[in-house]
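Complex shown without one protein chain; remaining protein chains in place.
This part shows chain A:
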Amino acid sequence: MNTLSIRSKQILYALLIVGIFALMIPYGQWLQREKQAKDLGEATIGQVDAGSFMLKLAMIGGARGVVANALWMQAQDLQRRQEWDLLKTKVDFITKLQPHFLSIWTFQGWNLAYNVSVEWDDPADKYTWIKNGINFLREGVENNPRSPDLVWDTAWTYYHKIGFADEAIILRQLFHEDQDEEFRTDPIDNRVYDDNFKVSRGWFEMAVDRADEFSRVATELEAPVEYVDPVENRKGRPGDLAFRTMPAHAQTRYAAALEKRSKVNVPAQFGEKARSEWGLAEQEWLKFGEYEFRSPNALRIQGELVAQPIVIGDILRPEVITNLKTDTQYWAQLLSEYEGKDIREVTLEEAERLTENKMAWTNRWADQNNFRYWIERCRAEMEPDGVRARQLFYEGYLAYLNADFPKAADLYQEGLDLWKTVLDRYPTYRDDDLNRKDTGQTVLRYREALLQAGRELPEDMPFADMMAEAELDPTLDPFDALDMLGPIGEADDSGSE
């Protein structure tokens, strides 16, 4: 063993070192190729973070999983001890260690926005924590831009936690006043909005885009991006209809919230602004209506099992579908192209079955999403008379709350007459439960105003049939400051003039 001289040992070691390095070169190249092929690597998965990188280095890679687990347990303990700020710090630290650990972003983002915010009593504090949660999720999006789930969570928190909370009227006001422009920026059109519904619409749209992109990547790549916790994507799966309606819902909510006092200190808005927003809402619904879903069942046509595309918007033109009953040519071409099945021709009986199936699914899904209602509602509300009627209701309610009953009765009467002419053109909207309650309540207030003003009830009172139902359900609108707080600070309210 000891026969080698020191010099020759040194040469031997040097050679060994060089040899190992030489071996590393092809390995490194292979790794690089693999990374590119599988769309891996820091730079492609997300933003490169120096602190995160240093921490990972300090934890020598593998041990950071253990550290992250321990930190997570500590975070939970801090939550039990109501140490909210320390919880946030701890959670931030975990994300530094494992920025591609999707669960921590999803879970803790939700935890901060929902569970922590609810522990604080002052709405301003609640807002701060919701914002913390949203910003946390947005940071997650920056680190994992390919995950549709995180984008959707961000959108949902903007939409639901701010817009549907018990204190929504105050939270939305705080959002309206927020100085942080980045927080109020729509990620799609990069404009700053003063309404959480409007911003959430952008995020929802982005989630839809990401989901499409994700499924493309998933099919094109051998394996999808390898996250630390390769959860199956929750959102944007092929049959997830509700997921795709969210941009439209957000825009509709925005338009509806404009026409009432949905923020404590911001008066309602009508006129051109309201009309155009309802117009945008209609466009969103039509866009949803154009999306091509795949039917969940398959029919046996020409010995092959085939699915077919379903477009919910077709329900607005049912004749387009019924015409297909006899169009065997159309079906043959569609099926051969749709899934690459070898189908040259389709019999008449088969075309009929296919058409019926298409009709059934289109109808079912349209009902499921209340598609006709939303389209008609947008169209009714965007009519000049519709907007005018809403404005009259709002002003009437203000007068009513201020005990100016003759004025209230006059405004209501004018509004209801207008509203009736509009709704007669949109029967689906008119007969929908939501509208029956909403309009019914207005009629009730009209009746009350008449009684208080000492007037007779008119014979032909519009929508008189809706009163009985509305009387049974006297709940107030929690998202209308006029309902919740009464006529506050109306002096500076231009809408009441």
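The rule is simple: contacts are C-beta pairs under 8 Å (C-beta built on N, C-alpha and C of every residue); 3 or more make two chains touch, one makes a residue touch a chain; residues count from 1.
Assume contacts and distances are computed from a predicted model.
**Student:** Mind telling me which option in "Beta sliding clamp", "ATP-binding cassette domain-containing protein", "Fluoride-specific ion channel FluC" or "ABC transporter permease" is what UniProt lists for the chain we can't see?
**Tutor:** "ABC transporter permease"
**Student:** So which of A:142, A:166 or A:431 would be touching the chain we can't see?
**Tutor:** A:166
**Student:** Just name the one of A:121, A:181, A:342 or A:433 that touches the chain not displayed here.
**Tutor:** In the full complex, the listed residue that touches the missing chain is A:121.
**Student:** Write down which of A:177, A:304, A:367 or A:469 is the residue touching the left-out chain.
**Tutor:** Touching the chain that is not displayed is residue A:177.
**Student:** Against the chain that's been left off, what residues of chain A make contact? List them.
**Tutor:** 49-52, 54-55, 80-82, 84-86, 88-89, 92-93, 96, 119-125, 127-128, 131-132, 135, 166-167, 169-170, 177, 179-180, 264, 484-485
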